[in-house]
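A protein chain is absent from this complex, but the other protein chains hold their places.
Chain lettering (A and B) follows the sequence in which the chains are written, and residue indices restart at 1 in each chain.
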Amino acid sequence: MSSGRLFLLAAWCAMSVVTSAACTGDRKASTTDTLTSPSLSPADPIVTETFTGTLRPNATVFYAFTVATYGTVNITLDEVTGVQVSEDVPFEFEIGPGVPRGTGCSPNSVLVVAPGEGPHSSGVFDAGIWCVRLRELGNMSGPARFRITIAHP
Amino acid sequence: MRRTLSAAAVLLATLTASCNSNSTTPMITAPTTSGSTSVFSGSIVTGGTAARSFDAAAAGTATATFEFLDQSGVSLQLALGIPRLSGSGCFLSRAVTVTAGPGSSVSTPVEPGTFCVQLADTTGQIARVAAFRVTITAP
Partner (left out) sequence: MMRLLLTVTVLLVASACNNDAQTTATSPSPVVQATLQTEFYADTLQPGDLRFYSFSVPSDSTASAMLGSIVRLDGRVDASQRIGLGFGYPSGTTCTVTQWVVTTSGLTAQLKGWLTKGVHCVAIYDPGGMTVPLNFAVRFEHFF
């Protein structure tokens, strides 16, 4: 093989490698970027929101809040006041964090809790819009005032 | 030398074709639509309603024409709207009160999608039951 042909062969090989890399290199980088998920430790709550209002028998109310970054969310049903409940029924309410959906809040989980010191619900949430739903379980004889605090990042 | 040039041409064609494969845009031809006409016929009772859904394949104007009622001198509400999820009637958008006959129609612009037409005896003028016919034209 002449030196000219040797040069041609070497040049084509080099070109193939270069063009092949150009065609696929970025795609590989993109795939790797999107699949890589950094491990994070949950941020602590730094914002406290208070949700107050009137709760009627068998009714539900909800409140939407924005979690700025992956972190811990604490929800407390502080108090329910201004209502009389007979002694043979528990003074308890259903509370649950969830996602706003339709005309309400679709809870991911629910707890039956008595108003007081909390948190009643504590969990780690992704950044995004979430909500808390409060439901009266049919124990109250009339409307009552309530207060919920939500602490989140 | 000629062989070398031929090989170069083949390799160039191959590489170019493989690299361009992702940038090839398929030709998509939009279907042409000329609209559709359908007939909605049935019977309506005193104080009752009759509704039916229809599809618009393209943006344009939908028209419902109240062509016939087998009772004379009766005015009914003819309306266009969107179907209720329950399947019972329409959410009304445009409505007219008309007697059956030429020119008794209601029209409104629509986008592609499902809509509905409703005929209602809102004032209770129908004596027991009456047969009707409404023609619907949709884009």
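Convention: a contact is a pair of C-beta atoms (placed from the backbone, for glycine too) under 8 Å apart; a residue touches a chain by one contact, two chains touch by 3 or more.
Everything numeric in this text was worked out from a predicted model, so none of it was measured.
Colleague: Would you indicate which residue among A:Leu55, A:Cys131 or A:Ala144 is in contact with the undisplayed chain?
Modeller: A:Cys131
Colleague: Looking beyond the chains shown, say which of B:Gln71, B:Thr99 or B:Thr122 touches the absent one.
Modeller: Residue touching the chain left out of view: B:Thr122.
Colleague: So that we can see where the missing chain sits, which residues of subunit A does it touch?
Modeller: Residue positions of subunit A that touch the missing chain: 4, 8, 11-12, 15, 18-19, 22-23, 25-27, 29-30, 33-34, 49, 51, 53, 61-66, 99-103, 128-129, 131.
Colleague: Spell out the interface residues on subunit B facing the chain that's missing from view.
Modeller: Within subunit B, the residues that touch the unshown chain are 4-5, 8, 12, 15-16, 19-20, 22-23, 59, 62, 79-82, 84-85, 90-95, 108-111, 113, 115, 122.
Here is the rule we go by: only the chains that are shown with their structure count from here on.
Colleague: CA centre of subunit A versus CA centre of subunit B: separation in Å?
Modeller: The separation of the two C-alpha centroids amounts to 41 Å.
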